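Note that one protein chain is taken out, while the other chains of the complex remain in position.
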Amino acid sequence: MKKLLGVALGILTAIGGFVDIGDLVTNAVVGSRFGLSLVWVVVVGVVGICLFASMSGRVAAVSGRATFEIIRERLGPRAAGANLAASFAINLLTLTAEVGGIALALHLASSVEPRLWIPVAALAVWLVLWRVKFAVMENVAGLLGLLLVGFGVALFLLGPDWGELVRQAVPPSPPATEHVATYWYYAVALFGAAMTPYEVFFFSSGAVEEGWTAKDLAQNRVNVLVGFPLGGLLSVAIAACAAVVLLPAGIEVSSLSQIVLPVAQAGGTLLLAVVIVGIVAATFGAALETALSSGYTLAQYLGWSWGKFRRPARAARFHLTMVVALLLAVGILMTSVDPVTVTEMSVVFSAVALPLTYVPILLVANDPEYMGEHVNGRVTNALGMVYLVIVVVAAVAAVPLMIATGAGS
Amino acid sequence: MSREASPGAGVRVVDARLHLLSRQVLDVDGEPVTTVDDLELVAADARDDDAPRDAAPGEPAEVGAILTGPVLVTRLLGGRPPASRWERVPWRDVGHVGTALELTVRADSLDVHWPEGWLREHVVGRIPGGRHDPEEDS
Partner (left out) sequence: MILGDLLDARVRGPGGEHLGTLVDVRLALETLPGDDSSPDYPDREDRALSEQVRRRDRVGRARVVGILVSPRSGAPLLGYERTGVTAPWPVPQLVRRRHRGTFLVPWEDVAAVGPGEVRLAAGYRQEDAALP
């Protein structure tokens, strides 16, 4: 029974932890403009993150090396240095988006201006990283993030035309009012929102720190293969709510209040409150992971002591890196830049950064020096090469599409 | 399948750049110390109590020390820091070699550890909770 609870907890936290501010905003924007005609991208993205997460989990567990250590060891100092600069910058952008997301959600719940919440949110993130036992913070954030299922509840309460929704999705039929280039721009953005690089830095480092046993690896595989698709379903629910309420009314998503409008409409203040708690938890959890990822990437590139399980005094530079990253995020947000815009940029640049982590993991997953007999099988490699092509195409197309469509406007 | 070192002395052939450079150096407790930035090559026939002689081409040579240093800028832009800026970890302190190099000494005893030690004493250690073990039930 206890074992079953443990397995369930792992899956539930994976579901609740799947959605972050990037998924929230991108799916809502896409739903409000394209209906469900981009759902296939969510499917492609979920399969991709399942493959990527389980492969990098296996690599970390078997080799005992975390992702950025592998990048440093296999690419050589100069290529890895360029990789670090890009990964760190994009990670920082994502962290900024997540902290901004926490502030926006707290603003929705209170009437206090987001700018005042930003330093509070960053301080709260730092305090949790400093003092709270990691398993506690991960489970609390993950379980509360499950409250985002309120979007699914709202969808049912809205009583939509299911046939119409399916018609938009299969085969993908974008509305005639939108340009083809914009459609593909949002496809790349949605892909980047599903396959976030920080996930891989975060849990490969955790796998190494915890010294995953074969049992832990099996648990991780279950969490990923069951939890992530269900999390993807939550993303689709967010898009569907926008498709049902915002698309017909021609409401463009530019703030969090529009994203939760369908929820308020369907279930009133009570459901809205539940969903807001879910948003705060999901973005807070993602902010913790992204802050840790900023520490992991820099510390692993430079060979410093790192770890969320180590006393801060035994990993001083690692902890200071996270403090600096949080301060930079706060600094960027205090310039009154719109956190929703930051989020939209962060998902597109996540797509650009994806090959930087994907390629080394795929190569090392085949290296017997690191993996012993646990190298990739033929099927994994075949799927891995297919996704290599997808990932590279998305990365190359992202910036030209962004320029051509004026970032989707 | 456990593959510990085979009994009896043997030889394992490795390539320096492929297997040793950029690898993690861990101390005896498994704490990361630094990365292998370069290797110092010395003459192999010196007796242990002699000062190490620089390796000569064609003469028997061996690895004398792991070198680490302020290489971040030079790694990115090219070139190499001057010899005086390198920190040495003598090769005799290396205990095990796998995908990382494990030393037989503690991190605190190494010169290369000083920035981490300094920050611990003067910054992180001074913030309340800095020395607290996060995995303890407080």
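Of note:
Lettered A and B in written order, each chain numbered from 1.
One rule holds in what follows: contacts are C-beta pairs under 8 Å (C-beta built on N, C-alpha and C of every residue); 3 or more make two chains touch, one makes a residue touch a chain.
Source: prediction; values computed, not measured.
Taking the full assembly into account, the omitted chain touches A, B.
Remark: the omitted chain is touched by one listed residue; of A:Val7, A:Met371 or A:Ala397 this is A:Met371. The chain omitted from view is touched by exactly one of B:Pro70, B:Gly95 or B:Pro115, namely B:Gly95.
Contact with the omitted chain, checked across A:Pro174, A:Pro312, A:Gly384 or A:Gly408, is made by A:Gly384. Across A:Arg74, A:His107 or A:Arg311, the residue that sits in touch with the chain not pictured is A:Arg74.
Chain B residues in contact with the hidden partner, per the touch definition given at the top, are 1-18, 20-21, 38-41, 44, 54-55, 57-58, 60-63, 67, 80, 91, 94-99, 102.
The set of chain A residues touching the chain not shown comprises 61-64, 74, 76, 208, 211-217, 362-363, 366-369, 371-376, 381, 384-385.
In this text, only the chains that are shown with their structure count from here on.
Chain B has its Cα centroid 35 Å from the Cα centroid of chain A.
Chain B makes touch with chain A in their complex at residues 1, 3, 17, 19, 21-25, 31-35, 37, 68, 71-72, 75-76, 99-100, 107, 115-116, 119-120, 123-125, 127, 129-135, 137.
Residues of chain A that touch chain B in their complex: 63-65, 69, 72-73, 76-78, 80-82, 130-134, 299, 302-306, 308-314, 316-317, 319-320, 369-370, 372-373.
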